[in-house]
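Encoded as structure tokens, the structure appears first; notes follow it.
All protein chains of the complex are present and in place, except for one that has been dropped.
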Amino acid sequence: MALDSKTDTKPQTFKVIGTRPLRPDGIDKVTGRARFGADMSAPGMLVGLVLRSPHAHARIRSIDTSAAEALTGVHAVVTRADFGPLRDEGTADVLDNCMAGDKALYDGHAVAAVAATSGKVARQALKLIKVDYQPLPHVTDVDAAMAPDAPALHEGRADETVPAGMSGNVMARHEFGHGDIDAGLSQADRVLERTYRTEATHQGYIEPHACLATMNSDGQADLWCCTQGHYMVRNTCAAILGLEQGQLRVTASEIGGGFGGKTTVFLEPVALKLSQKSGRPVKMVMSRAEVLRATGPTASSSIDVRIGMTRDGRITAGFAELRYQGGAYPGSPVDMGSMSAFAPYDLENVRTVGFDVVTNRPKQAAYRAPGAPMAAFAVESAIDELARGFGLDPLEVRLKNAAREGTRASYGPTYPAIGLEATLRTAKDHPHWSAPLGPNQGRGVACGFWFNFGGDTCVSLNITPDGTVTLSEGNPDIGGSRASMSMMAAEELGIPYDRVRTVIADTGSLGQNEVTDGSRVTFAVGLATIEAARAAKREMCKRAAQVWGIDEDAVIWEDGAARPAGPNAGQHPPMSLAEIAAIASNTGGPIAGHFEVNAEGAGVSFATHMVDTEVDPDTGAVKILRYTVFQDAGKAVHPSYVEGQFQGGAVQGIGWALNEAYIYGEDGILQNPGFLDYRIPVASDLPMIDTVILEIPNPGHPYGVRGVGETSIVPPLAAVANSVSDAAGVRMTSLPMSPPKLLAAIQSGTS
Amino acid sequence: MSKIHVTTTINGDPVEYLCDAEDTLLDVLRDHLGLTGSKEGCGTGDCGACSVTVDGRLVCACLMLGAEAAGHEIGTIEGMAKGDQLHPLQQKFIEHAALQCGICTPGILVAAKSLLDHNPDPSEEETRYWLAGNLCRCTGYDKIIRAVLDAAKDMREAS
Partner (left out) sequence: MQYLSPTTVDDAVRLLSSQTGDCKVLAGGTDLLVRMRSGFAEPDSILDIKRIDELRRIAHDDGGWRVGAAVSGAEMGEHADLVADWPGVVEAVNLIGSTQIQGRATMAGNLCNASPAADSVPAMIAAGAVARIAGPDGIRDIAVTDVPTGPGKTCLKPGEFITSIWLPSRPDRSGDAYLRFIPRTEMDIAVVGCAVALTLDAGGTCTAARVSLGAVAPTAILVDAAADTLIGTTVDDTALDALARACSDAAKPIADKRGTVEFRVHVAGVLAKRAAIIAKTRAGGAP
């Protein structure tokens, strides 16, 4: 019964969905009352700090913590020796990233931690820890790491997909596609071959990682932390520390941005261990430098593209080899990059090959559509160059090749109803596309795709005695999801939005919930919320039937009240939710609805971005003049927050395209671990970001919702590069397009 | 080592505290006084999440020592609403969805109020430059700028 409505794609009318109510956590967040990761404290709390490797790659011969332990005010010191061995390789990598084992694998890798009565004492203690390092050769560039003689980080970790003879730093090989590339290329009027490069960028959330841990000797523990998934934190920490999952209760703080970067653990297992050893609560907060040196940036990439096109704009074949370094451990998102590279197009012949490479950099973490923006940068740049070379309209070329319902995607599945064509047609008709450009100005467009995820989801909806509703969900509210959940519950129950209060439950209050990732929350938690509301409605209909003395099948729920289904059910005045709630105790007890699901049918999402830039030919400076996002949201639950996702993703992509980059010296040390030289866009860098929301309903969601958070960062790298290339008259194939790089390209007439 | 005794005014209230010489004003606000609305995003004056006013002047609390606050008037986000009455900027931020995660919001509100105190009718460009020291990673600034300009308009009309 639960998911029956999933196939119902007829246009629906809504009362609450699509409106713009005030978010329920608004006042807390504008008054400074909302409590984020670092805002919690506990009686008797200690301060925990981490000692980090100053080497890019080094064997740790020994660690002497005795002087630190002897310092007055120090209550615990931990190193890897305090953690037991782990069987699961993935979890072992997570632990090794949180606390180095026999090798420090990157600049900033944690090697020890202390808990002391103050930050001052803790800092003194860190200086007293003596680590005997044996520096080893290092490598930070993806192509250098794939060279046969490159310094190897791990021996024998490559999986069976990696061909013999490749560098030991290649961990996995992925391949996707169909058709015959050579045959396709032979039909082309032009075959373009290019290599594209992107640098690693950080998610750049403004809130550094923070947690407060209390772990008792009986194996019970409590943890407060900023995370995109407190169930993930619970399960991972329990595995690392040998705890039972049910004994570790994790509460998610308000979260100050994540963008994928808070989908793993860094401090949490260390804080728990320090708490266990000291017998005191331990709070840990990272500095910005620690965030940049030791938490997940995304992968850097090097991508070869080969695309054939006929002179009328038909793509005859597309091939890409993608090489991503994901830092010191396996797991770069090259698989998703390889799957998404050609996903917007309907191609007969398409193939992508991806290599997952390790280097002496921090372990990458998910970053908004992980792996896709770099792949789109390469493919969308090549398509743009081909289209312009033939004198064709780049939007027309994309329309000509656009994937649509029934297209076999380059990564395998056949698409149901999708919105790519709608975004392209809307872009073509938009005044932005025909607006005049001045000297040194250019316009670029690009498309982007993201899968969107569903996953394990569990919500509980309770009807209170006075007829208000509380909804418990298990995903931190990273950008307005309390509002959208309350809206979906209100819509389904037929009551006003402000009669529903959504809370983020701790791990002790709900079952398993997948991390807030893959743009899954509005889709999956929304779906579960709707189904939980439907369960509550069924129960309320049953109560009404009981009161009326009729069969429960003869009662329906409409406009917030139980009503007889038809004349045969008898004449009974409707019973509102509040009326049923008031007598719940006499009709069987409290009323609630809950729903648990591994949600499927997330519904892929597409966007087209259009951007105008102006290039200063004397300095290589780029100004963003105008930007418009066209994206399919399926159904925009709260349009303001949908627009916000579009705008935020576009601006992160602008930063990635122009100025953001991890800069490593020859010594393998990160040179820009601060917001001064890790340059995320500031307000004065930008114009308003215009948005056009398209709504092509997702057949997999009762209201047609698709995730929107990630797709918006996929097109901008290429859109900006295409625009800058147009303005500067040179094709830019390497990101970031920093002024020195762009000026050099302009001066040499080629990039 | 002896601590420094500081007497100051925060959001109009007289406040006394003891701090170490190296404690920043932000350390004092957050760790000693429980005023955690000011956030530490960088500790180096690059993100503006700890924006406060000192004698009406906008500063980063992370770039000022707690000891320096003696005798001055400190204003933080906690002092922006008057009782249960939100400041127009606070109200507009909620209405315009000018926050997503909300971590930069207190600092941006303090900075925006400082802007409107100096210039009740700022242009979009003036607003963007005034707020350039307040990083927001979620919104792309669009709705923030709109909320500030809208609040400024309402405040001008009300005065």
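Think of it as A and B in the order they're written, each chain with its own count starting at 1.
Assume a residue touches a chain if its C-beta (ideal position, glycine included) is under 8 Å from a C-beta of that chain, and two chains touch if they have at least 3 such contacts.
Bear in mind the structure is a predicted one, so any value in this text is a computation, not a measurement.
Considering the full assembly, B:67 is the residue among B:29, B:67 or B:86 that touches the omitted chain.
When the omitted chain is restored, the residue from A:289, A:459, A:487 or A:581 that touches it is A:289. The residue from A:240, A:418, A:682 or A:705 that touches the chain not shown here is A:682.
Residues of chain B that touch the chain left out of the display are 4, 20-22, 24, 43-46, 48, 51, 54, 57-60, 62-65, 67-68, 111, 114-115, 129-134. As for the chain not pictured, it touches chain A at residues 123, 287, 289, 618-621, 658-659, 663, 671-672, 675-677, 679, 681-682, 684-685, 738-740, 743-744, 747.
Rule of thumb we're sticking to: only the chains that are shown with their structure count from here on.
Measuring from the averaged C-alpha position of chain A to that of chain B gives a distance of 29 Å.
By the touch criterion stated above, chain A contacts chain B in their complex at residues 20, 22-23, 25-27, 29-36, 38-39, 120, 203-208, 254-259, 285, 287-288, 478-480, 638, 640-641, 643-645, 647-652, 674-676, 680-684, 686, 688-689. Listing the residues of chain B that touch chain A in their complex gives 20, 22, 30, 35-44, 46-47, 49, 76-78, 80-81, 86, 90-91, 93-97, 99-106, 109, 124-125, 127-129, 131-146.
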